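The structure is given below, and queries will be raised subsequently.
Only one protein chain is missing from this complex, and each of the others stays in its spot.
Per-chain numbering from 1; labels A and B assigned in written order.
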Amino acid sequence: MPVDLEKILRPVDRPMAPFPAKHVTLASGDDMVIRQVGRDDVPNILPYIAPLVYVERDYYDCVAARVYAELLAYYRYRMQDEYVLVAQVDGELCAVVNGRMVDERVGMSLHTLALRRGLRIGAHAFAAKMEYHMDILGQEEVLVVAESPIGFRRWMIEYDLEKRFDIPHELGGVPSYALTRELFERARGTLVIGRRPVPEDLMAKAEADILPPSDPPRPPDDLLAATRSKYDPTGTALMLQRWVQEGKVRE
Amino acid sequence: MRDVYVAGIGITSFTRLEFPLSEIAAYPVMMAIKDSSLGDIDHLYVANMGGGRVNHQTGLASAVVDTLSLTPSGAELIENGPASGGSAVKQGFMAVASGLCDIVAVTGAERMREVNNLEATDLVATLTHPIAEYIYGVTLPSLAGMFTRLYMDKYGVTERHLAMVAVKNQKHALSNEFAHIQQEITVEGILDSPEAMTNNPYVADPLRFFDCCPVSDGGAAVILTTRDVAESTGRPLVKLAGVGQASDTHCVHEREDPTDLLAVRRAATAAMEMAGISPSDVDVAELHDAFTILEIVESEEAGFFPKGEGHLALERGDTTLGGKLPINVSGGLKGRGHPVGATGVAQVYEIVHQLRGEAEGRQVDGARSGFTCNFGGFGNNVVCMALLRE
Partner (left out) sequence: MPREIYAYRCRRCGELHYPYRMVCKGCRENDHNEFDAEPLPRAGTLVTYTDLYALPAVFEVQKLSLGIVELSNGLRITGQLRIAEPRAGMKVRGEVEVVRNEMYDEYHGMVFYES
């Protein structure tokens, strides 16, 4: 009798109310749609995240690698109760945020990856996540951690999150912070923003296709210069890498 | 005193640069040397504020003069807070005017993005008085916020006026390939829309996110020389005709009138007097808009508009490209970016570029005289310059 391993390995998701899409006006005057995506959208998104694994600044590499893993796990049914929201302007992907339910009461914010800088898109996306956990899923608390100093300032300090250092967050086991119901209500004015419903044409454009980001974070133009700036002061390691690419040296 | 001319200019992109600080300072000098074909530099002045503190590099001038292979020429680091660039150009001016040197290179550079935002904020906060301001957590944005509140109460400047400055300068920056911010914004997006509070949150109220200039890396350089040498390059002759500098009390609370920027007034008057021009003669200006309120107030203190009416001129469109007195067509600090040590030199770069008639895409037609204002600390040390096309 064949044993259905998939039955054992695949988690059983709780029923989760869907995120009703909303739209916000950005500083540039553009209209940004924030909506939930399902598993079938993940293969379209992954290629836009992959290149960021090579951008060291602001911990993009760390965040991108983890988001890639979380989205892939979601797609292949190896993560329980995960949700993924995307932010789009004219169909172009501007941010990906994700999280999951720990249990009925507690949510866990996983990541906020902004693919377009300078317009506070990350702030909008993070707020959408908090609204999802608290208002839509009806939870009481969300655990949050930050990989980069920017994230720390924007969330832990700005929203005065409660320390939950006894709970190691699954992102590297670092001490967690929590957005409690009380903090959420206090910050409702800044966390629950945007307008619903999304106008039909805007929504249609967003749902039609997830287009590649036009100006994503990129690794520095000159890797050797970056090296002279920080690591490997001799530049030898990267020189070697370049020579290999140019065919001057056989690996 | 001899007349001094700007014979060469160079600049890097203002953005996040993954190059060592000494290279960020050297690159624009290389460009300026190519621009002027003057390679025999007698002396180098380097403007920089944070090198010792955030980049772990003291004695920066010694590093730069060597990486440019300009040894054995002398070199000095000039640190005057955000007015380092202006001060360095002034030192270069004095070296040539006095007859001590014939060809001088001045470069300003900063690499603040090597550290995170909190440390960069702290670096700039060290400008304040250590006991009477710094310990309270006072940062430059907080001083600007308090100043803005007074100005709004006294002269009727509103958040909308501040937003207009931000929108104008970011629009100007789109025509500047070296500018940091290449993003158009709208007053609707940053002020009127329901999501404006998230797009444009308060930093030090009443100042908001888009009222403050970005943190940037970058460098700019000019080459100063005598008339004869400048003529020999065959490039348009731009004279550095006037320099002025003035200081004010260290603590902002000790200013005579907390809504005045007396140092700007004095430095601007001195610079224009030396150049033999009056404010109405100026065709294009680069003012120090580290905070949008400063562009408005500096335009008044420099004498371009009556005190308390700068925001009205802004409303009329006088200070936009195409208006009567375009201000910050390069994008200013708001749009072009603010690598602290580089800004003063970048302002001179822009005016020279304009007076030469080579600023494609953002040329102020027929510009013959220009003005810069480099604002150090929070208005306690200001360097102004006047330039004339011959």
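Convention: a contact is a pair of C-beta atoms (placed from the backbone, for glycine too) under 8 Å apart; a residue touches a chain by one contact, two chains touch by 3 or more.
Because the structure is a prediction, the values reported are computed rather than measured.
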Selected residue (touches chain absent from view) among B:Met30, B:Met94 or B:Ala132: B:Ala132
Residue of B:Leu174, B:Leu237, B:Cys251 or B:Leu312 touching the missing chain in the full complex: B:Cys251
Identified contact with the non-displayed chain, of B:Glu119, B:Glu184, B:Asp260 or B:Asp281: B:Glu119
Selected residue (touches chain absent from view) among A:Ala50, A:Ala69 or A:Ile157: A:Ile157
Subunit B, residues in touch with the chain not shown (by the definition above): 118-119, 121-122, 125, 129, 131-133, 135-139, 141-142, 145-147, 149-150, 153, 201-207, 251-254, 258
For subunit A, residues in touch with the removed chain: 157-160
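Assume only the chains that are shown with their structure count from here on.
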Centre-of-Cα separation between subunit B and subunit A, whole angstrom: 37
Footprint of subunit A on subunit B - complex, ascending: 16, 18-20, 23, 114, 116-118, 181, 183-186, 188-190, 193-201, 209-210
Subunit B-facing residues of subunit A, complex: 24-30, 57, 118-120, 123-124, 127, 149-150, 153, 189-190, 193-195, 220, 222, 225-226, 228-230
